[in-house]
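I have placed the structure first, in the form of structure tokens, so that the comments after it can refer back to it.
Excluded from the complex is one protein chain; the other protein chains are retained at their positions.
Residue numbering begins at 1 within each chain, and the chains themselves are lettered A, B, C, D, E, F, G, H and I in the order written.
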């Protein structure tokens, strides 16, 4: 089941650089693990923004929630979730 | 180059059924042609809405505009465009 | 899997009474069928509005979409969907 | 009498962990007590958000207010209240 | 129990004058009946707008809904409802 | 002359308790004095919010402004003002 | 007593020209009469919009309402009203 | 050339009183100088808000910008600018 | 003096094709005349929208207003105007 999730990050401007680097490093590792597992199907940067558009492929709402709630950058994010489903005109087999 | 485009359709409630069916038929054909050509890379339905989230892969802003402006359902749409680019954490080779 | 769906209805003010009554009658039958089947788990009226708050219990986003898209009043509705999941503090066994 | 209440929590990012844990622990105890008493009828998590959708069953607006104002997390919450009532199409006996 | 209700009226500009006068006449009679009964406790015009701010004194959400849904001007209204309760600083005995 | 004023209070979460108690005490005294003088005609709590809906009865805009600007909680408030006047359907003699 | 009133006009695009001209002619006469009487103290056009910013000098909210409600273009207007009062830094004697 | 400028001031709640008084004193002197020079044509307080509505009479956009950017309170302001011009119905000779 | 003007066009969906073509033809001629005269300095299409971003170079607010009010498509437009001025970092001589 697919979900579109848009994440906008706003780090405190007075956050020490090494703390920022650390949380970004953990975020990258966490997201790449999920991408490899096929959970985090697509991850794009919105040009000009510290924000991304992602497509998640999960078994349930609960699984989606647990994945997002564990994002290292979660406390600094505004998140918007849209449930997706197959479009009747789609020719992509796996765009369920 | 990738763009996220969200299209929300609002057909006039008094539109005759055969006219609605015709414009939807032309819209489906047009979109499947572009999907086959690789221009319309992803097309998902937002659950509960007469709206879609699409990812277009085009050479320029102008090409994107021409594609969207020629949508048969265009006059009945609200459209939002976001320019995308590769996310530094993405492991997907072709998510340029 | 649970979804919160808020539906606000805006019928054209010049809609003939008998047509309005008919679509409402079909809407009521359709919703009561789904309530009996356990799909439409809760249905409340928002006081003062021609709107409802509903909780749907479905297997997937797609099933939710198909249910909503088939609502007789759908063309006259603004719909907002929120994916729900179990709250860590909930004591209700079936509030999955 | 039923009310829908949506609560979105935003804890200060620099709140010490033990203080955060304490206020969450008190919040959980408080909410479970009310759930057991039948006042807090439903409590769901909105997938992806530090927010919940709740249905309260109270005798009056005043009782609702007192319950909400005493939430340990109240100072960190945005709250939206909608008065609900029975929907003419509802088949659920106790969805008054 | 008190509720604040703000009603903004938007009549179709092409509504025949006699129909407009009739619905307004029925609205006035209906509201004055409720005011006399003590249900419609306050009714003020917002200066410059075809809108009012009203305070209703009812036994339940359901009663409020039934009163509002029966307003002759209802189909032409945007309505916002806020549940009120006694303010701890109020010295007015009956501002329950 | 009547004005509707909606006041939403947002105290800094790190405000020391005794300072908060003091400013609330002064606010209560100030508002009860104005209520007794008939200037602050109605004061209701919006259920679930640290906010109130008030009706002021003053001689001019300037008098309203001076009253509001002197509220001890003013620096922590979002305020919305609507000028009111008698509604043609009102039966309340003093709802000028 | 001064009020700022912003009026945005949206005439139906299918309104016959002679009807539009007539209502504009009556609007102009009505406004110039009020300007001469000193009630409509300032009237400016917002560049690029079919909208104006006006300053009214009236005795009460009720007088303002009656003036605005009688505008020939009223049914085609969105109106926003702000109560004004003398600014402590103003050097203009009559900017009460 | 006239511009409407609305300025809303939000001073930090923890700003020391003497610093606040100083910046307000400089703001008042600066604005009265411009009022005397005829640049700051009108200055009204919005009743209930720490905000003003002003009309500036300047030779160009650049002059307006320089005036506003030099406001002592500028860093604490939200500013909205609307270009104005003579209204065809205005009878005021100098409301250019 | 420069102004940024964003124009979004919404033609009635039931407008006869020949009328739409005529008003677009007149709009194009009008805009190209102004572009040649140097008044309409830049005109770009917002990709995906029936909207443009334009930069006008005029002597006054009034001139801008007269130009915009005379646009053949004006009745079908939402227009937003922002006054511009030279940026202190600009190296472009004529970006006054």
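Please note the rule applied: a residue touches a chain if its C-beta (ideal position, glycine included) is under 8 Å from a C-beta of that chain, and two chains touch if they have at least 3 such contacts.
Predicted model only: the values in this text are computed from it and were never measured.
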{"item": "Touch criterion as defined above, residue of B:7, B:23, B:46 or B:64 at the omitted chain", "value": "B:64"}
{"item": "Identified contact with the non-displayed chain, of I:2, I:23 or I:77", "value": "I:2"}
{"item": "Residues of chain B in contact with the chain not shown", "value": "1-3, 60-62, 64-65, 81-86, 96"}
{"item": "For chain I, residues in touch with the removed chain", "value": "2, 4, 27-28, 31-32, 35-36, 42-48, 52-53, 55, 82-92, 95"}
{"item": "Where the unshown chain meets chain H, residue by residue", "value": "3, 5, 12, 61-62, 64-65, 68-69, 75-76, 79-81"}
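We take it that only the chains that are shown with their structure count from here on.
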{"item": "Joint neighbours of chain I and chain H, given as chain labels", "value": "G"}
{"item": "Identified repeat of the H-I interface (over half of residue pairs identical), from A-D, G-H or F-G", "value": "F-G"}
{"item": "Where chain B and chain C are represented by their mean Cα positions, the distance between them in whole Å", "value": "27"}
{"item": "Chain A-chain E separation of Cα centroids, rounded to whole Å", "value": "45"}
{"item": "Multi-chain contact sites of chain C, meaning residues that touch two or more partners", "value": "2-3, 45, 47-48, 61-62, 64-65, 81-86"}
{"item": "Inter-chain touch pairs (all)", "value": "A-B, A-C, A-D, B-C, B-I, C-D, C-E, D-E, D-F, E-F, E-G, F-G, F-H, G-H, G-I, H-I"}
